[in-house]
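Please read the structure below before turning to the comments.
Up next is subunit A:
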Amino acid sequence: MSKPKVAFYWCASCGGCEEAVVDLADAILGVVEAVDIVFWPVALDFKRSDVESLYDGELAACFINGGIRTSEQEEMAALLRRKAQAVIAFGSCSHLGGIPGLANLYSRESILNRVYLEAPSVDNRDRVLPKERSEADEGMLTLPAFSDSVRTLDQTIEVDYYLPGCPPPVTLIVNAVNALLSGNLPPKGTVLTGDKALCSECPRNATKPEKLSLKELKRPHQLIIDSKTCLLNQGVLCLGPATRCGCNAACLSANMPCTGCLGPTSHVKDYGAKALSAIASLLDSNEAEEIATLAQRIPDPAGTFYRYSLPASLLHHRAGNGRT
Partner candidate 1 sequence: MDEQFEPKLIGILCNWCSYMAADLVGTSRIRYAPNIRIIRVMCSGRIESQLILWAFRSGADGVLIGGCNPGDCHYQEGNYKALRRVTLLKQMLPQFGIEPERLRLDWICASCAEEMRKTVEGFTAQIRNLGPLRLQTPPLLKPIKIEMEVSRHVEA
Partner candidate 2 sequence: MDYLYYPGCSSKGNGIAYEESLKAVFDALDVRMDELPDWNCCGATSYMSVDEWKAVALAARNLGLAERQADGKDGVDMIAACSACYLGLIRAQRYITDYPELGKQVTAGLEAVGISFKNRVRIRHPLDVLMNDIGTERIASRVKHKLAGMKVACYYGCQIVRPYATFDDQQSPVMMDRLMAAIGAETVNWPLKTRCCGGSLSGTVPETGLRLSFILLKEAKKRGADVVATACPLCQFNLECNQGEMRRLFGESLDLPVVYFTQLMGLAFGLPSRALGIQRLFIPLPAHLLSRVQEGGRNVRV
Partner candidate 3 sequence: MVQQPHQRRIKYQAELDSDFGRQIAAMPGGEKVYSCIQCGACSGICPMSIYMDYSPRRIIAMIRAGMKNDALRSQTVWLCASCYACSVICPRQIKITDLMYALKQRAIQEGAYPKRFPIPVLAREFFQTVQRDGRTSEGRLIARVYLRTNPWRLLKQASLGYRLLRHGRMSMRRESIRSREELQTLLRSVG
């Protein structure tokens, strides 16, 4: 019997997820042993036509990282969906939108203007903006369409499983691949990690005080962080309580707060809103002005609470009323 065929693809992402696959190190050999990788643009020279030539459902699984911003990404996602029995959203960007998803705080126009006209390093005297079709000596040139917002993978195609994280922790990937190979799969739609928040596996949780309250909020560079005690108790905004476990508190072992890349637990509809509610509840004041002052210590609340999940949020994108 031939080995199951799998594909890897990337959309709007940074490439870190690909690195994570490479980081599997020894484990990757096992994977290669067990499956046949038929499509992996970052590592292997297969073309879109190769995928198109597969029959529908021929891929046992397809791992897609990155959010969906362009028409090309959308087409490829649809194509791979058709060819794969199981689609796994791989990494924060395809799971929740990820860092590129923060672009949803800006309109399409302002992004293009910024990148092609306004950025200090740009030299574009003719004020040329990319166009989907442009005449050239060589004939008609085309570019993928740049859509209005970044979408998560499951806002584009049906997704079977999610491998969360930025990038997904190695153990989670290995467990996922093993589950796929063994056919021992959880219900469709599952996020392939535990369904508790990070505090459950954080060694610092034992140091939580009886009543947690935030008298002040500091950013990591503004203090010397004690390496043993709970960061919230030190006044550092750690999103561990709101974020899924599975990374073994990796950032915390590097003495940095959790920023939420594994996303919410299954009982939370909107990661950022819920994290905001939890953190705000802890602000240690009952005076409106004092609360406002404390809240202002979080200079960029959207970026803080939705760092990895803006497109998956209830609001998804900046409202149309706004001017910017």
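Keep in mind how these were chosen: all candidates are chains of the complex that A comes from, given by their letters.
We take it that contacts are C-beta pairs under 8 Å (C-beta built on N, C-alpha and C of every residue); 3 or more make two chains touch, one makes a residue touch a chain; residues count from 1.
Note that the structure is a prediction, hence the values are computed from the model and not measured.
Which single candidate from 1, 2 or 3 touches subunit A in this complex?
1
Contact residues on subunit A for candidate 1 in the complex?
Against candidate 1, subunit A makes touches at 105, 148-149, 151-152, 154-156, 268-270, 273-274, 276-277, 279-281, 283, 285-286, 288, 291-292, 295-296, 298, 300-303, 305, 311-324.
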